[in-house]
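Of the protein chains in this complex, all but one are displayed in their positions.
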Amino acid sequence: MAPNTSFFSDLLASIAERGHALLDPKRSRPAGGEDIVNLCEALISERGEASGVALAQEILRSYAELDDDGRTIFFDALTNRFGPDLDRIDAAIARFTDARGNVSAAAINEASEARRQELIRRLNLAPEGTACLVRMRSDLLTRMGEVQGLELVDRDFEHLFASWFNRGFLVLKRIDWSSPAVILERIIRYEAVHAIRDWDDLRRRIDPPDRRCFAFFHPSLVDDPLIFVEVALTDAMPDAIAPILADSRTAISPGRATTAVFYSISNCQDGLRGITFGNFLIKQVVEDLTREFAGIKTFVTLSPIPGLRRWLDDARADAADELNLTVDQRKALAILDHDQWARKGDVARRLKALVLPIAAHYLMRAKSMRGAPLDPVARFHLGNGARLERINWLADPSPKGLADSAGIMVNYSYVLKDIERNHEAFAHKGAIAASSAVRGLLRSDNQPLENAVAR
Amino acid sequence: MAPNTSFFSDLLASIAERGHALLDPKRSRPAGGEDIVNLCEALISERGEASGVALAQEILRSYAELDDDGRTIFFDALTNRFGPDLDRIDAAIARFTDARGNVSAAAINEASEARRQELIRRLNLAPEGTACLVRMRSDLLTRMGEVQGLELVDRDFEHLFASWFNRGFLVLKRIDWSSPAVILERIIRYEAVHAIRDWDDLRRRIDPPDRRCFAFFHPSLVDDPLIFVEVALTDAMPDAIAPILADSRTAISPGRATTAVFYSISNCQDGLRGITFGNFLIKQVVEDLTREFAGIKTFVTLSPIPGLRRWLDDARADAADELNLTVDQRKALAILDHDQWARKGDVARRLKALVLPIAAHYLMRAKSMRGAPLDPVARFHLGNGARLERINWLADPSPKGLADSAGIMVNYSYVLKDIERNHEAFAHKGAIAASSAVRGLLRSDNQPLENAVAR
Amino acid sequence: MAPNTSFFSDLLASIAERGHALLDPKRSRPAGGEDIVNLCEALISERGEASGVALAQEILRSYAELDDDGRTIFFDALTNRFGPDLDRIDAAIARFTDARGNVSAAAINEASEARRQELIRRLNLAPEGTACLVRMRSDLLTRMGEVQGLELVDRDFEHLFASWFNRGFLVLKRIDWSSPAVILERIIRYEAVHAIRDWDDLRRRIDPPDRRCFAFFHPSLVDDPLIFVEVALTDAMPDAIAPILADSRTAISPGRATTAVFYSISNCQDGLRGITFGNFLIKQVVEDLTREFAGIKTFVTLSPIPGLRRWLDDARADAADELNLTVDQRKALAILDHDQWARKGDVARRLKALVLPIAAHYLMRAKSMRGAPLDPVARFHLGNGARLERINWLADPSPKGLADSAGIMVNYSYVLKDIERNHEAFAHKGAIAASSAVRGLLRSDNQPLENAVAR
Partner (left out) sequence: MAPNTSFFSDLLASIAERGHALLDPKRSRPAGGEDIVNLCEALISERGEASGVALAQEILRSYAELDDDGRTIFFDALTNRFGPDLDRIDAAIARFTDARGNVSAAAINEASEARRQELIRRLNLAPEGTACLVRMRSDLLTRMGEVQGLELVDRDFEHLFASWFNRGFLVLKRIDWSSPAVILERIIRYEAVHAIRDWDDLRRRIDPPDRRCFAFFHPSLVDDPLIFVEVALTDAMPDAIAPILADSRTAISPGRATTAVFYSISNCQDGLRGITFGNFLIKQVVEDLTREFAGIKTFVTLSPIPGLRRWLDDARADAADELNLTVDQRKALAILDHDQWARKGDVARRLKALVLPIAAHYLMRAKSMRGAPLDPVARFHLGNGARLERINWLADPSPKGLADSAGIMVNYSYVLKDIERNHEAFAHKGAIAASSAVRGLLRSDNQPLENAVAR
């Protein structure tokens, strides 16, 4: 470890000697994982108080150039070396046991904080530190499971990011054809629901008068959105995605719109996984559009059911599935395995009566062990207080749409005055708000699914 | 408590019923302290997830209208009701004792967090939440000592603010005559060292080509600076404040300047007490000016010694003072008690030889029990890694200057390459970097002060 | 003239040799009027095509430093040397006489353009050229009459400025407490109707929620407004200025306002005299406020009658005045010459019945030889299509208000749908739109003024 050590002493010496000369990029040998760990120790020491910005910058710059092995060393140190100080905890516990109360409880809290929390806060001193730390957590998430105990590190990142990316610090901005190309390029890249093919496709989604796109930004990540939503202003609740994405269509005047359709919501930053934005974004956009357009009264999504096919396939493979599928039904459902089924009108028509009730069942009755809906999109919107409004057959016959959602799409509707009631019923009792049409699709518990097929 | 309860249920009902109608300002009866406490409970419950923004806004708006008694109730609840959950801590300690390690340590940390931390984070959801919370802590600080345990609440505020106001989130902006009046007005109000009399006085400090003013801003407090520094670009290290503040003086071309003088640094937000900005501000400004003006090589302050007179007066009143003052010296120093001494040339001249060594002693040898310099300004600059460069006699003969600092001002110099070394020597050994001129003023330990007088 | 010539050749040589070195401010001897004239010749020659920006900058910089004699030389040259080329006109006339038609007419137009028009256009190439040229015309206007023929130069300036400051190029901006101090300072300086005493007074006019201030800006004069209007949002048509300017008053919520009061309009740039902005400004503000506040239906001014006292004094001094004043009336009117008359309730009350009809007469019947109202403020608003709505007694008892307008103020109202009809009736027939209340104040032509007094 001699060369590393010497690198490290040289480096610290040079910090002391030359201050910001550190930032000089002409340094001969790149810093390795061990060097960086040593710099991190310096950063949370007293030295870090005087040269924090320079040290933090050096660490983040070196981290970015680390190879895979270097990062393993680095994350290992984060996990083990920069964890909590167990001896301090012992001492604090002793005091707490001695004099149980708020003061000794606060001391326990302080003593048990992992050292990496202060390290991460100090790394944020560097210019563009926040962006680097978000990328660092994104790296960390890909290694989860590889390193023992890394989830504790992740929890500390998440804890700090939840504080830094608090909704109070976010700024809502409209994205349109006047937005900087550097942002638009990222919108193209980050779109996760209905891929944006190219700049012309992008323009069709943000430039026409009846299209909107809004994103949350954080002041420290100026050019990089956190989450964005694409909205179509329409005169009816849509039952298919194709007309919304069509290359050539006639825009309507937004003044005539009655309905705002949230047809795509994409998170942009892997490194912010677990930090909630979507909930706030949708509500803010609902409020803003309500203020701008008196005529818009209906706010709905047009959403996939990404887990439907996989779940249904499992049921079909399971003799004792919860749907009690009959042999005939299983046979009918086998058609879904053919590529082209959605193109054959009569086949599709026949399937509809069988599959829509299954979809309703999946959305409203298929629950995880914690009692939440299995489908992640349903979980998100219902958890936000939305209502399951309509299930649309053959709404997305694209390969992805068929493969994931059996071509079905759902309208979840956001009614401001019901949001909180829905949310609470959902959170406390697992109750799902649904229109009578959707509820009508559900079999009563003792009604066999055949009847549905016969309809 | 019936009416409060009913207000509270009404309010929650109305949230559930009308969503954001809450924000309607026509509510008949103002919320009291108890109501607000109940709303706070709702905010950190599940309800808060659906209506967080509206609830937070309502709480902060109501808090702003609370009278003194209401605030007492509120802060009392923060202290006692929203503290840590001691039973959870007990359980976590039991697990830790059982299986001592990082995982159980993390659980202890989580269990011991005061509930108010999550409360404060959620209050920040409201529009302008951050500004309201900073004001709330400012209120809190004025009550410190009144409420038992309030310092624990304060520590939680400080912990969160340190994270939110991390230097990585701050933006340095130049303040000049093109800045918005709303900001300039605050500069006038916040200036704490050399009061700004009016808008003309302000203009003289920010508009001429050889004057600069820089402030740190936080994105969530757009119009409100956190800290600012006033800088004069000069051609020599200044030995008095009057020429810098003079009403009529001829500006020099900044291209000809050799020296940047930091002659006033003011913190703006009481509610951010304890969060460090000055250190970063000075270093950033040194860097920026270095980049802008190749000719500026010297960066110094012109600072008061605000604790000198009080400390000297204590010494004079103490027969066994650490200066070993003689009867003659005490007599000579009595002149300081006269209003007009600084105007009398020969009196002032005679005092100089006596008082300058005393000032040097005070700055370099008078230490608190923790070993830090007694003088707060010295503590700040020396702690930042600056060097005590020169002590200037009769540099500020204003009433305040005489009353606090005996008319003396100090140049602390910032030399980038020495900052870290100075800081470390100061932090570890209490060593104070000083020029030979200043060190020359100090008596060797066994040298009586008379000799100085005789000089 | 040798030195000048040599200066000139040197200068041109240096332009040729060193290009922009010209801009170097270290030139030893300042350019005189003759030098500048020579540079102007160079600027409109071919040389000017290559070095136009540098030459224009040099001319404008040197002009700014000219003393009075130098400017006399300069304006004399503009008048005589840079006028039209009479020989070219002769030739163009000959061609026109030969072949009368659009082509030869265009040739006449081109031949008869004064050379200074091209000169002024090329001077505008310099950075900040437009601002310099506006100041130059302002200088010119103060010399009008001194130099024979200077009005022709002025006409060329006006012609170009009317084109450059076309309303299509102007930008309306709201002025408020967030505006840059550099602009606010100018608002204080330029206010010409009700002087702004200091920054606190300014703030009272632009910061409260029921106050607005709007200005036109030109992109080339970024920090310098062209014209601005101060607006009070009220719940009734005001009959006095004091409540509007009061130091302490309770602001109303702008949502409750029914009336927008234009209580001060000031032109800012002497050099733009004769270029019309006020008309556009008022209409734009009416439109913008209508869009912002549904409740505001009434748009009125609260205006002085600046020519009333002088005109009335002339009438009083004239035995055969157009009012046919009686001896008693003259005696009664003599009270106006006392300083304090407005403070004496009964005196003022008695005068009211006499003076209000006189004011109505002055506003509606006193005409210039060209048939326009004598009062400039009346001419402006009536010419814009406003209506004379109400004449308010003792509406401005300030010394200036008494001295100019006998303390009276007028509400002119702007009703969008009537503006054009009013404007045309005014322009074609000299008809003045007035409310029946104002018309009722007028004596029928044969009714003696006594009756009015008796009322």
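Every chain is named by a letter (A, B and C) in the order it is written, and numbering of its residues begins at 1.
What we mean here is this: a residue touches a chain if its C-beta (ideal position, glycine included) is under 8 Å from a C-beta of that chain, and two chains touch if they have at least 3 such contacts.
Bear in mind the structure is a predicted one, so any value in this text is a computation, not a measurement.
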| item | value |
| --- | --- |
| Selected from C:Phe96, C:Trp177, C:Phe293 or C:Trp341 as touching the chain missing from the view | C:Phe96 |
| Absent-chain contact - pick from C:Asp67, C:Glu292, C:Asp337 or C:Glu424 | C:Glu424 |
| Per the touch definition above, residue among C:Pro84, C:Pro306 or C:Pro397 touching the missing chain | C:Pro84 |
| Contact set of chain C toward the excluded chain (per top definition) | 15-20, 46-47, 49-53, 79-80, 83-84, 86, 89, 93, 96-97, 100-103, 105-106, 108-109, 112-114, 121, 124-127, 129-130, 149, 152, 155, 160, 162-164, 166-169, 171, 219-220, 279-280, 283, 287, 384-385, 416-417, 419-424, 427-428 |
| On chain A, residues whose C-beta touches the chain left out of the figure | 177-182, 184-185, 198-199, 203, 223 |
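Here is the rule we use: only the chains that are shown with their structure count from here on.
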| item | value |
| --- | --- |
| Arrangement of touching chains [line / ring / star / complete / other] | line |
| Superposition rotation for chain A onto chain B, Cα-based, multiple of 5° | 180 |
| Centre-to-centre distance between chain C and chain A (centres being mean Cα positions), rounded to whole Å | 59 |
